[in-house]
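A single protein chain has been removed from this complex, and every other one stays in its place.
Here is subunit A:
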């Protein structure tokens, strides 16, 4: 009897096991309906999220992020840092090949890092601390820093506008212009196949992909390419993306609207995926010219704002936003409560009092926003309303994004503007820390703290300094954060294998179609 039971259990186990293997068989094309076409897939010089969603399958960096946002090796096998923090030696994995069949060596890495350092979007932030990059044998690279610079690994791991590795012959001839599609040669699990302008971008499986052996964890570890082809199709209208997934014309659709969340969650024809990488909206105050150079007035504006209605109006369902005053989201090592008692005060009386102390006399305050992104506009309408109720004379100026992006460089024409910031794994990547970014936050206290923050190698100390910087943000008010928001996508129920997405870019390795 026991023998029979064992036999039955064994058969059942084999059946379940074989069906699981069957379920993950290779094959099929995943059709991804995306909101637009990216300008290019050249990750080093483009920060478009659309570009990264596609390009992360083609290109890889030396490091990547695991599910806890910690930078871990990808093309690197490990690293050594000298005691003074000035010499970093990165060892490379052997046997990694580019999509042209050539093996990746230290020369390719040096050429890629140098191009990124000179022309890349985020490269100069790291390279202003680097004196030299040189090959140290075939599989090792030395980075010589002018002084210890703690966030180097996070910066090498951040692929968006980041240092992806391409062959030396392409990188040596590249400059700040994006490289052409013929030059999209990376080391990733998928290779570039075709860019049919206006119709789709197609990637196919790279059969000789040199995969890491560790278990998949966030963006790190194994990247198994079950799907034969990934096809990224621009479908700008949300209703069309939804109908397309329901009709079986697309397998995955990006960026649904907040007001559709409930109905899509209940619809059996689709599955909802909320991206875990939090974005946040932020008001940038003009500290160079005009009314907002007055710190007290900025504090008055902050005091007037109640972020809950702002987030609700723009993002709808509470699953899609968090009323969080910490600049970094909860769950990260950077989460801090320093200064957050001043977040979302929603106190018009206090705002009036502070404005009076600031000498505000009903002057016109120019608030720039855009209708190019609906959630930005919706947030700004509520913000403008709250500020008007608190006695501010708000002139809400509405432009398309291209106009806002140009006008914000002229400090004479605006007092504050609204934009959003994508999730970054290390605060050093925040744009508002740059003294040249519109808003121009550049006080001696801030400079001193940022200097300490980048030089300190000890993580605990860095977290502590970041808390002090956050406190500065709430006292000095260079920006006002509205809250964390999450985008969500839908997928056909036949698409399987999505883990938690720790950043905002959905990825399709380890994903298969049943």
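Throughout what follows, a contact is a pair of C-beta atoms (placed from the backbone, for glycine too) under 8 Å apart; a residue touches a chain by one contact, two chains touch by 3 or more; residues count from 1.
Methods note: contacts and distances are computed from a predicted model.
J.: One chain of this complex is missing from the view, so tell me which of "Iron uptake protein", "Peptide/nickel transport system permease protein", "Ferredoxin" or "ABC transmembrane type-1 domain-containing protein" is its UniProt name.
T.: The UniProt record for the chain left out of view names it "Peptide/nickel transport system permease protein".
J.: Out of A:80, A:176 or A:259, which touches the unshown chain?
T.: A:176
J.: Have a look at A:258, A:438 or A:478 and name the one touching the chain we're not showing.
T.: A:438
J.: Could you tell which one of A:54, A:235, A:256 or A:428 touches the chain left off the display?
T.: A:235
J.: What subunit A residues would touch the chain not displayed?
T.: Interface with the chain not displayed, on the subunit A side: 33, 36, 39-40, 46-49, 119, 121, 175-178, 180, 196-199, 233-237, 239-240, 243-244, 246-249, 372, 399-403, 405-407, 409, 419-422, 431, 434, 436-438.
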